[in-house]
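Just one protein chain is left out here, and the rest sit where they should.
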Amino acid sequence: MYGSLIGSPLGDEFAVLLPRVRTMIAVFYVGLFAMSFDFVSGYTGYLSFGHAMFYGTGAYLVVMAANGALPLVGAETPFMTLLVVAALLGAAFALLVGSVSFRLTGVYFAMVTLGFAEVAHVFIRNWDRVSDNPRDGAAVTSPDGFAIGVPGVEDLQWSIGRLVGDSVENAFGLGIELGTAELSYYLIGAVTLVCYLALQRVLHSPFGRVMVAVRENEDRARAVGYDTFRYKMGAFAISGAFAAVAGALFAGYRRSVAPSSTFDLFVTADALLASIIGGFGTLAGPLYGHLFHETVGDMLTTESGGLARYLRETLPESLLTADVAGMEVVAVVNVLIDGRAELYLGLIFIAFVLFVPRGLLGTLRDRLGGTVAEAAAERLRRWSP
Amino acid sequence: MSALGAALVSADLLLQGGVVDLFSGLVGVVLDGLSKAALFVLIASGLSLIFGLMGVLNFAHGSLTMIGAYLGGVVMVVAVTGETGGLTRLVLFFLAIAAVFGVMTAFGAAMERTIIRPIYDRAPLFQILLTFGVVLVLDEVARIVVELRGMQPQSDWQAALGTAPDFLAAWYEIAGVSIRGLYLFEVLVGALVVTAIAAFLTRTRYGLYIRAGSEDAEMAQALGIDIRQAFTVVFGVGAGLAGVAGVMLMWDPRYGASVPLGVETLLIGFIVVIIGGLGSFKGTVVAALLVGFTDATMTWVFQNHVSFPGLPEMVMFLVLVGVLVVRPQGLFGLAEVGGH
Partner (left out) sequence: MRLPLGGRVVQLLELRLAADQFVDTLGERHLAEHRRAVVGVRPVLPAFGAFPFLDEADVEEGEVVALIGRNGVGKTTTLRSILGLTPPREGSVRFRGEDVTGEETHDIARRGVGWVPEERRMFTHLTVDENVRIATPESANVPEAFETAYSTFPELEDHRGKEAGDLSGGQQQMVAIARGLVGDNDLLLVDEPSEGLAPLIVEAVADAIRTVSEETTVLLVEQNFPLATELADRYYLLDHGTVVDAGSTEGVSRDDETIRRYLSA
């Protein structure tokens, strides 16, 4: 699909507008991270400002285990097992952090979780077990890729990764050809989908309804007999577990971790952006929110397929050198477009907080009066004879 | 970075021994702690005023400090040449502080009017989100401008650091401890700013409004005080103070003007304000001393006993977590607002 659009006469334009497969993979694992953030923050109303620490835990677990730097989980541990260990570790850390943080509410909760994450951040930047230079993180040294698939069945497992990932020439004898990127895309997408369904299941259970009750009116929830502390702890543990899985997927695909890409405040910011733009308190929203984020980032990238390069290559020379308020157009392009996604995302984010607090999906649901799937099905029924 | 000064202090320590070692170690920690406390109180006081009166935790505070550092740097770099004498540089520095305070106050007031005001009646969550969005934008704008001038946004602005007069850049010997003149100067500036804010809060009518409004904004309104106007003024002054902190940090080799300075100072500011307690300027000052001395002590411990370089930062955060658990409202905060 993507290939056919890129191959079309308007391929250059599509290349600017559409995200690349590689980008879509990031949409899955960061999207899952953002969903886990939204799961606790959007549904219980407790803003987990240190969420990056769980993501980082999963990511570092994978890389350090593969390098044999950890006890119990050796270098030969299958990736699927690592995902489970990551989830357990994420949940355990969440319970630890939560036991202190849930004594507080509102701004204070956000602050103390951020405090914990910063402690973890400082620790990981200085832990000499990570690598010789922990400030720069660590990379997987072995050449083997991390495999996703059915545990124990060698034929139903495929490796992910940009360089070490598998590719399939004739999938299931159907003549489908999948490159390394496409295969990683489907595998990571599948794990993300399973996680999404699991989270969705929790939210639609009685447990999920108590989470929303905590957000709407915690005093009342407590007054009718719910031990809200335990529900909040449970929600936080689940959230931490899936954040760690997301981090593990990230590390499994990228095969290297650094403090700035895992434990950093701005990693939590990615989840915030995705949740607010996609729709706070709508589980699927953050995935779309991050898709939006990556799409804007991709359009404004300095690499090929970016708007800046496209404009420089497509616009006539005379226009590029024309003056705009004393600067050449090409300079304006370079300054205001080339790799400036964060600026526009920040502005979009502010606009969303001010004017679209329910986000894309939340607003869409308000308009449709139900979930998109329900409303679409309803309309289809109306149109069918 | 913040370990650099103390590293030199304790390098000196290692050469000596016994009681002298302990005594000069103590002096070193006290001097280091005071200079850090002075910087921390500069960083946190604007945040504290805003948080105290409006309950808005301004995530953009660090970015305002960062912009203040660059603006102050611009003033100094433009005005100072190789010929400029030390005293003239000092005068220019105070002019830069005044100018940056003015510009940032206007900017803060405009920010309050346009984007903060519409969200007072929403959940506190949205105030965090909104001001965090401002961080993203301000940091990126700063990065664009700095890159346009052909500089590295990640690393400290050396030209601005170089405008400090020689007598501040030099090291002095006090009780067997060598300390940079600048660090003593920082203690002086910190004390001046604290005195000025305290006088503003206790001696002026507006300060009275702010103290009253911090405790009970509704009652203040019912006594005829235009609290909305007070919000605008305080947000402006808070932003101005952030800028002043930036100008001071621009000269300090442990910090220096750079884009990451924003997040670095923001986290320090949070720790100090929350430990001190909501709405208490006294608390902020005490907390700045506490955190400053914690940082200095842990830096000394790291230099001498423990080989973990992240120790000071980690202990600072653990102090924050500890205080929040024991006294959610902070050391001097009002009990009833704690935990909200």
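Order of writing sets the chain letters: A and B. Residues in each chain are counted from 1.
Definition applied: contacts are C-beta pairs under 8 Å (C-beta built on N, C-alpha and C of every residue); 3 or more make two chains touch, one makes a residue touch a chain.
If you're wondering where the values come from, they're calculated on a predicted model, not measured in any experiment.
Across the whole complex, the hidden chain's contacts among the shown chains comprise B. The chain not shown here is touched by just one of B:Val78, B:Ala175 or B:Leu223, and that residue is B:Leu223.
When the omitted chain is restored, the residue from B:Gly28, B:Gly55 or B:Gly108 that touches it is B:Gly55. Only one residue in the set B:Tyr120, B:Phe167, B:Phe293 or B:Phe308 touches the chain that does not appear here, and it is B:Tyr120. Of the residues in subunit B, those that touch the hidden partner chain are 54-56, 120-121, 205, 208-209, 211-212, 215-228, 334, 336-337, 340.
In the analysis below, only the chains that are shown with their structure count from here on.
Against subunit A, the residues of subunit B that register as touching in their complex are 55, 57, 115, 118-119, 122-126, 128-130, 132-137, 139-141, 144, 148, 263, 267, 270-271, 274, 308-310, 313-314, 317-318, 320-321, 324-325, 328, 338-340.
On subunit A, the positions that touch subunit B within their shared complex are 45, 47, 49, 100, 103-108, 110-112, 114-116, 118-119, 122-123, 125-126, 265, 269, 272-273, 276, 335-336, 340, 342-343, 345-347, 349-350, 353-354, 357.
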